[in-house]
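Shown below is the structure under consideration.
Yeah, one chain of the complex is gone here, protein chain that is, but the others are all in their spots.
This part shows subunit A:
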C-alpha cells in the first residue's frame, strides 16, 4: 500500500458502527473514502474530449523533452537563430501550411494545449497516488530524474488545404498574416536575438509543467472515482436508511471479503502498471487511452444511474443485492483493467514491423523491431532508443575539408549571349556543363583519400600519446590499503581523497587529452571539470586507464552527454503525411525533426515466416571413407 500524507476534512462518521463496518476493509480506505467524498464534489471541470481536434491548427502542438542532448556548438546556435529568423520572415511573407520548423512563440499561443495534455498518461482507474504525490511534492521536483519527451506534429500536406496553397507568394501572404506568430513579431518587431532568447525562455517556463500533469490528474480522478464507487454503494444505504435494511449474514461477509480483495488487486495492479510518470506528451489523442477512459466513465456512470434509480429512490431493503451489485461493478472494473492491459501493454510487444531510423546529417542508422503501434507511439519508442543507441550528433564532423571541395567549385561558366528562349538552352547548357565536368579529369577523390589517411594517422598518433600519458598518470597514485597506514612514520605520504587525487594526476595528461579531443572535434562535449569528475569516478571504482579512456575514444550515445540541469524536455517535431494516430503499416515514412537534424523513419513489415519441419533419423547419419588405394600386382 502506498502511504501518503495529506490533509482532508474527515467527516465524522455517524455512529460507531461505521468504523466496525469498515474494519473489514483495508486500513487506510477510511481516509480515502472521506477524501474522495470531499474531492469528488469538488471535481475540477473535466474538459470535453475532442474540443479542438478538428482545427487545422490542431496539427501543431509542441511537445517538450527533458534531458537535452548536447548539440550546442556555436554553429548550431547560429543555425538555430538563422532558421528562426528565416522562419519568421517566411511566415511574414507567408509560409503556407507546411512550415517545417515550429518557432517557439507560435506554439505557446495555441490554445489547445490544455485540451490535449491530459491524455498524456495511461488511462486507468486509480490515479490517486499520482495526484496525491503531485500535490505534496514541490512543483520543481526532481524532474531531471526522468527523461520526458514530447512530440510535435506537423502535417505538411493536409487534405483540407488545396494544392494552390502550396505555391504562390500571394496566397502564402494571406495565410501568413493570420498566424499568431506573425502578429506577435510584427507588432513588437523583435530581432532574431530576442526571438532566440524568448524561445529559450518559453521552453524553460514553468506553466508547461502544469500542463503536462493535468492529463494524469484527470485520469487519476476518474480512476479514483471508479474505485471508490463500490464503497459508496455499500456505504450509502448504511448511512441513510440503516434501520430498515434487512440484516444479511454470512453471504454478505463473504461478499465483503471478496470485494475487499478485488479492490486491493485493482489497486495494486493499477499502481504497478499505470502509475508511471509520463515520459512523453503526444500531439494527438492516444486513442486507446481515451477509449478506456470513456469506457470506465460510462460504466461507472451507468452503475450510478441504476443505483440512484433502483436503490436510493425506493430505499431498497435487500442489502445483499446491493452488495452483489457493488461486487459486480468491481468485476467489471477488473475486466476493463484486463482490457487496458492488453491494449496498452501487450499488443505492442509482439514484433510486427521493422523500423529503419536514419539520421539525416551523418547517416547513422539503426533497425528496430516494434509491434503494432500508432505513429506517435512509435515515434516515442524510437526516441527512447535514439538516446541510448545512436552516437551523439557532432556537427563538426560532417563536412569534407574545404581544400577538397573548393576544387569542385571551379567549373565551367556558361554565358548566354542574348538568347531569349531560355528554357531549352538552360537545360542544354547545364547538360553540357555536366558532361564537360564528367569528362574533366577530377582528382578530388584522390585528395579526399589522402586527406582521410592523413587524418587517421594524426588521430592515431594523438591517441597513442594520450594512452601513454594516461597510463603513466595512473601509475602515480595507488589506493591506500588499511594496513599500510601504520607505515606512515617512515615515509609520510599525503593521504588524499578521490577528488584531490584526480586533480593531482590530471596535470600530466591534460595536454595530451586536450590535443586528442581537439583532433577528434569532441572538445565541446568535455569540459575540464567533467574530465576531472570522470577521473575521480574512475579512481574511486578502481578502473584501469583503458576504462577511463573509453569515454573519450569513441563517441558515446547521446544519453551520455545530457546535462544534469536540463529540466526542460527535449523538443522534437513529428512530421508525417498521415494522421499520427493511425497505425503503422508498410511503406510509411515519418520523420522526427530537431533544429539541427532529423531522424527519418521507414516502416517495413517483418516477413511472414513459413516454418517447415524435417525429421532426420539419428540413425541415418552414416559415413564412408573415400578410398584411394593403390595395389601393386
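Just so it is clear, contacts are C-beta pairs under 8 Å (C-beta built on N, C-alpha and C of every residue); 3 or more make two chains touch, one makes a residue touch a chain; residues count from 1.
In the analysis below, contacts and distances are computed from a predicted model.
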Which of "Replication protein A C-terminal domain-containing protein", "Protein YIPF3", "Pyruvate dehydrogenase E1 component subunit alpha" or "Tax1-binding protein 3" matches, in UniProt, the chain that is not displayed: "Tax1-binding protein 3"
Sole residue of A:243, A:529, A:614 or A:630 that reaches the chain not shown, by the stated touch rule: A:630
Footprint left on subunit A by the chain that the document does not show: 626-633
